[in-house]
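Yeah, one chain of the complex is gone here, protein chain that is, but the others are all in their spots.
We call the chains A and B, going by the order they appear; numbering starts again at 1 in every chain.
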Amino acid sequence: MNAFVDPAGMSGHSGLARGEVLLRVDNVSLSFGGVKAITNISFDILKGEVRAIIGPNGAGKTSMLNVINGFYHPQEGTITWRGQVRRKMRPYEAASHGIARTFQNVALFKGMTTLDNIMTGRGLKMRKNFFWQCLHWGPALKEENEHRRKVEEIIDFLEIQAIRKTPVGRLPYGLQKRVELARALAMEPELLLLDEPMAGMNLEEKEDMSRFILDVNQQFGTTIALIEHDMGVVMDLSDRVVVLDYGRKIADGPPEEVQSNQNVIDAYLGVPHGN
Amino acid sequence: MAIFIETVLSGLMAGVMYALVALGFVLIFKASGIFNFAQGVMCLFAALTFAGIMEKTSVPWPIAFVLTVAVMVGVAWAVERFVLRHLVNQEPIILFMATIGLAYVLEGVGDIIWGSDVKVINIGLPSGAVDVLLDNFDIYLDKLEVFAALIAAVLVGFLAVFFQKTRIGRALRAVADDHQAALSVGISLQTIWVIVWSVAGFVALVAGIMWGAKSGVQFSLSLIALKALPVLILGGFTSIPGAIVGGLIIGVGEKLAEIYVGPMVGGAIENWFAYMLALAFLLFRPQGLFGEKIIERV
Partner (left out) sequence: MLYREAGQFKSSYAADQAIFPIAQDRWAVWAFLAVAFLVVPFFVNDYWTNAILLPLLIYGMAALGLNILVGYCGQISLGTGGFMAVGAYASYKLMTSFPELNMIVVVLLSGGITAAVGVMFGLPSLRIKGFYLAVATLAAQFFLVWLFNKVGWFYNYSATGQINAPDRFLFGFQLTGASAQPWVKYLFCLTLLTVFALIAKNLVRGRIGRNWMAIRDMDIAAELIGVRPLMTKLSAFAVSSFYIGMAGSLLFAVYLGAVEVGESFGINVSFLVLFMVIIGGLGSIVGSFMGAAFLVLMPILLKNFMVDGLGLMPVTAKHVEILLMGLLIIFFLIVEPHGLARLWQITKEKLRMWPFPY
């Protein structure tokens, strides 16, 4: 069903080497009716890096992520994925191309257990057909158990063993965020989009989450693009930062450089717009 | 040609009736986000009560009318007290199913109290053909239907003002958006719900009397009322003008289809045509004629 997914390995499914361009956004504009959410933005994401997207509220960050994983379709501009210009696609196709995602407001499947939530993330990699699914025996059972093993690895990695069989609706917010990360990891993505992974967390939880993000990046070689408001976290984690304001790109570069950029300082400190 | 005009006219008039029922749905949906499946049965129940009171006590109809309004307010209170209050902030689908349960309760209560035999409503509403049209153009149009159309127009005007211009109207709209948020700014959900269900009960009574005067009060009334659902889909759940226009489209479409398409396929397509029309329409415009386009966010 999904010819795009290479079941062989955790990382490097596209065969791109570290540092090559994984995804490039060229002159993308997006509007809803008369409201311009994104105006003429271009940037790229390199294989293996942690790329941060920052900006004040309403700058178009989440819209940008939505464009990348095919949930919104930009009116103008192109998106190049692994060196090929991407046609207009549905979100599940982007997922099958190896783009995973967590959400600003936790979007877990509330009626299911932690385990089932993460197993759902393996769905794209399971290919036993309807007939075997009915029997739940033989090859289907074998497949189910193989993926269960994989999921248990992720559960161990994120240290959520204790809540394996708990319905996620009952979990505290911080753990829900972690389960969401687990679900995204279960897809073994090449590019992982994190939308404010640390929103609403206390310091300790933020430190845990930062460690997980770095581990994912380093151990699995997963490329990460994240939106975050906590500047300390952004500066520590990311290799390069792109800054958006009012739907436009105002800066792009390594953290130190961006930090000292006058446009960025103006945007955050609130120099009046309307020039 | 006369047949065509007559069909369209009678369709329009039937449409007004559907719109009257649909209005009750829209009211409750707008003000509580609840899709009230029981609205149809509320029409039946109101009409039953009205006819029952007149039959058993032989009071003049205005008194019976007032008494029935009081009963409907009582129903609204009971619905709030025993159902809605316990379902605050539940998913819409749960509330929807609760209203299906409510439909059964009302039907059961109505039947137990007033019996299930067909009742006639005769309160001296105008009836018979509109003479001007019949004499000059040979078109038959029932006075009752014209009268119903007038009543509907008045009700709609009244409700539109109520919703847009009054403080209660604004509170209603707030509640529809988010129960908890409305509570937090000091709106009393309970009062609002009693008010809006009472108004919906009143609209149901008017619609029930009109339908009842036309074809007798019996169980099939609540099935006719179900046709208000496709009307809502056409018009959009939250739009009062939508309910009217949707009602007219369904009424006319149904009558035309029955006359011109029905004979080809065996007739009685009135039973499902409205639903199919709504279904086809949904595929092209999921938010309805007057509904707002929904932008999905994550």
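Quick note on the criterion: contacts are C-beta pairs under 8 Å (C-beta built on N, C-alpha and C of every residue); 3 or more make two chains touch, one makes a residue touch a chain.
All figures in this text were calculated on a predicted structure; none of them were measured in a lab.
Novice: Where does the absent chain make contact, in terms of the chains shown?
Specialist: A, B
Novice: Would you indicate which residue among B:Thr57, B:Ser116 or B:Thr191 is in contact with the undisplayed chain?
Specialist: Selected residue, touching the omitted chain: B:Ser116.
Novice: Of A:Met187, A:Met209 or A:Ala267, which one is in contact with the hidden chain?
Specialist: A:Met187
Novice: In the whole complex, not just what's shown, which of A:Ser96, A:Gln176 or A:Asn217 touches the removed chain?
Specialist: Among A:Ser96, A:Gln176 or A:Asn217, only A:Ser96 touches the chain that is not shown.
Novice: Applying the definition given at the start, please give the residues of chain A touching the unseen chain.
Specialist: 69, 71, 90-92, 94-96, 100-101, 103, 107-112, 116, 119-124, 126, 128, 130, 133-137, 140-141, 144-145, 148-149, 152, 183-184, 187
Novice: Name, in rising order, the residues on chain B that touch the hidden chain in the full complex.
Specialist: 35, 82-83, 86-87, 90, 92-94, 96-98, 100-109, 111-112, 116, 223, 226, 229-230, 232-233, 237, 265-269, 271-272, 275-276, 278-279, 282-283, 286, 296, 298
Just so we're on the same page, only the chains that are shown with their structure count from here on.
Novice: Measuring from the mean C-alpha position of chain A to the mean C-alpha position of chain B, what distance in angstrom results?
Specialist: Result: the chain centres lie 47 Å from each other.
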